[in-house]
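For this view, one protein chain was removed and the others were kept in their places.
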């Protein structure tokens, strides 16, 4: 035990308690329509959980990316309807250019292959462009965006609480009922703007987004596995608990392997990305890519298998809107696609490994 | 029951008896070195089995391609070390151009993307080129080949019993210990030559070869499944027959599905290819491609799954050279690769279906 | 080992089936062009108007005797009809159960009275049936049903609860599997099938069970002392188990077991048509080969079941049907996986793009496919029994 580990443990205990106390079926049902739970967010803010991983001098609570990942994993176990991952990403972007990270839910963009432009207009920067599938845009207090400008890539933030006509948000959602909105910006004045720091690119935003989604998938699948085991232990068919059927045991074991792999990949990747975060050498960039890609690929693969098994074990009850399972399974399935699905990342990683060549393959894989 | 069915049934009964009576472990062990069993071939010839499917006026025993497939399936169940499939292909090529089909083991070429040339030299045709992986070349009495000439594609046959210096055969083998030889022809005089008939191309030879390999895979997998079930019923572990473990049952069931699919695909395809054999319209060509491709793809996929399960059920005993299983599993694995593996055929079929387009997709699939 | 006595090499659709296919295709093309229905994947839609149009063409009860409104056509024609409807995800729920399960059950076990009363109504598209099999906690173990029918004067009083009853809120009647005798050692004894007219009976309450995406097709049906006259018992009292198991076996191998995600495959081909992605070619080829094979197996079973094949009864293809269902379920998922991997989108249920919407619908409804018609585990146990024989 070192002190960082102790702090992590305390953080996890606190988060587990908070989510267990506040997230229930009623909240999740309501969030399907409202898009989130403002009440839960308030609780999280009181506990400073949304700012974990953001440096204290940027207004955050300190701690590492892995600390943030630890909290995110727990939130995903509960299918917590709040933009924790998005706020962490926004905080990272803001802090990277020395901007203060405000309280309140934040989000980021672009998440797809879309471009924004930022133009300097006197002392303000004005941002234009169209973004789709922006997570929680209609809920976020600020959008933290990467935009192209004459000076190169900029980090800009936009206040969405005062509803300017130039910022139109059209609600949408993912398969897990989370807001994924269309945002059209027409010369919107940014609150602040700064040239993107070294290592901050659309690609690095996507990689970090993929990593956090992998963490979330890991947490969601842990819950799906847990519910499946509990169900198998109480459900009786043909006169026996279904957990006693070897076929069910073998499937649950396979599910367990998938879940363990997803969690191991995501948490390992978080640690590695953090260690290499300020290292811009080619090797470090390759390691970072490998970590983020591996996490997302493995978690997405695990989602396919584990969700299928969880639903198979549950049978019909598992697909009803009254039962808890779908909150985590539908989210896990939706998260697979976001910030690049496993095919996208496999091709990206594969291209890089093939380009490096056979003789560099094992060196790269065994570097850390 | 119609009379064709009755004849098929009699044929299958006769073949089953013959292979059961003559193929044993000792023969299979010897064939690993000898490349085949001449004694078995003699028995087959006596029963006229190698000429089933070859028209009577070409010197064959008559019957359909499906009759030949039925015999081949049974021979593969016994891992019969004889070039039955190759003789059938050679007979088909010879008969298609009106040449007599001789007694004795025959084979064909090219089986890969290689080219032979035939040049007319007075009254004889001389053939040159290098072929690899020719099945049973060192055993075959005649090589029946497709060669390019100034007059287009020719069917030529070459006598290999008198060893001309211009025809060099270098022995090789596949994973199942069957001869797959290199053949170098240097102006070898052909016994006969004729311009290839309509519908006879390198592609159609490959398709028919793939189809027959699919049939063989089906038979081999049936035997692997059979041995696995028998083994599971007698083998005791942890105090119970392993067939009583639900995990083993579920795997054997999955194996059964794969085997059934391989057999169904191969036999269906044989019937369809036969029905369309003289139909050269675009639709018929597409149906033939679909049938042969589907058979090989499905059989090869089944081989992967079924062989893995059969060996898993058997445990260590299954991988020894004294036990029967490997004769069928290694052959099935080797046959997957021959005349195009499942990736090759999937890409070929996929390209054709994509080119035809979405609106033609269901029409093509449901045409027969 | 499997498919003994089935000659795959001669498996061909007869001219009548090909002709019917053209007719059905023309009809569907016209309906789609007219926008009469919007196809949805995942759960067949209930559309009485569409069912009436199908009925008007004589396409419900296609294989039934003419005296009951049927056409006395072959099982292969029914096969073609089914696959054409599935290929475009036509909204068949209003006649599906009547056509595929109620009708055949009544023809096999029903009294003349029941046949006269219900079969013509089904073929006219005027009566929709639902199935009351599952109960809370029964799952794959149908013998554990607890709905009770007590004998009373002139009939039975039925009390209990059914769940997962698709479209019970729109159906006119449903088959109820229930206990007509107390549970004994033999769990399969004492079960019977009754017909309850949902809309005409007092004591029947239908409550929605919402699917996880909010859709309503499943229901709970509460039966509170519902009177069912004697003449609404299907077949013999106490023979319910035998009846439903034979039905289950036959209903496992149809194209509906591997084609419910097929329209997604077609849209995938449309999206990929111009791509030179080698992955797309390989995947489409593989999916085509697997579908081609499943279809041959399914067709072989349909042919053997047809009275005109001369094989009906002589071959037991229940295990083969289970094989097709088991492999079909996985096949349907392979289409989804391929679509996801080949086309990078974030699919949504309300996407304007058909491919994206189909993909979302398929992903969300995929968990249902392993539940419907026997779980993987139960199917494989059945298959293993054939392979291994009795192990005692």
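Chains here go by letter, A, B and C, matching the order in which they are written, and residues are numbered from 1 within each.
What we mean here is this: a residue touches a chain if its C-beta (ideal position, glycine included) is under 8 Å from a C-beta of that chain, and two chains touch if they have at least 3 such contacts.
For clarity, every value in this text was computed on a predicted model and none was experimentally measured.
Visitor: Looking at the whole complex, which of A:225, A:303 or A:330 touches the chain that is not displayed?
Guide: The one listed residue touching the chain not shown is A:225.
Visitor: Which one touches the absent chain: A:10, A:38 or A:253?
Guide: Touches the omitted chain: A:253.
Visitor: Pick out the residues on subunit A that sit against the missing chain.
Guide: 1, 4-5, 8, 64, 66, 69, 222, 225-226, 229, 232-233, 241, 243-244, 246, 249-250, 252-254, 256-257, 259-261, 263-265, 267-268, 270-271, 274-275, 290-291, 293-294, 297-298, 301, 342-343, 345-351, 353-355, 357-358, 361-362, 365-366, 368
Visitor: Which residue numbers on subunit C touch the omitted chain?
Guide: For subunit C, the residues touching the absent chain are 277-279, 282, 341.
Visitor: With the missing chain put back, which residues of subunit B would touch it? List them for me.
Guide: Those residues of subunit B that touch the unshown chain are 32, 133, 172-175, 180, 235-238, 245, 247-248, 304, 307-308, 311-312, 315-316, 318-322, 326, 329-330, 333-334, 336-338, 340-344.
Note that only the chains that are shown with their structure count from here on.
Visitor: Find the most central chain, measuring centrality by the gap between its CA centroid and the centroid of all protein CA atoms shown.
Guide: C
Visitor: Rounded to the nearest whole Å, what is the centre-to-centre distance of subunit A and subunit C, using the mean of the C-alpha atoms as each centre?
Guide: 40
Visitor: How far is the middle of subunit A from the middle of subunit B, if each middle is the mean of its Cα atoms, in Å?
Guide: That gives a centre separation of 52 Å.
Visitor: Name the residues of subunit C that each touch 2 or more other chains.
Guide: Expected reply: 377, 380-381.
Visitor: For subunit A, which residues are shared contacts with two or more other chains?
Guide: Within subunit A, residues 245, 247 contact more than one other chain.
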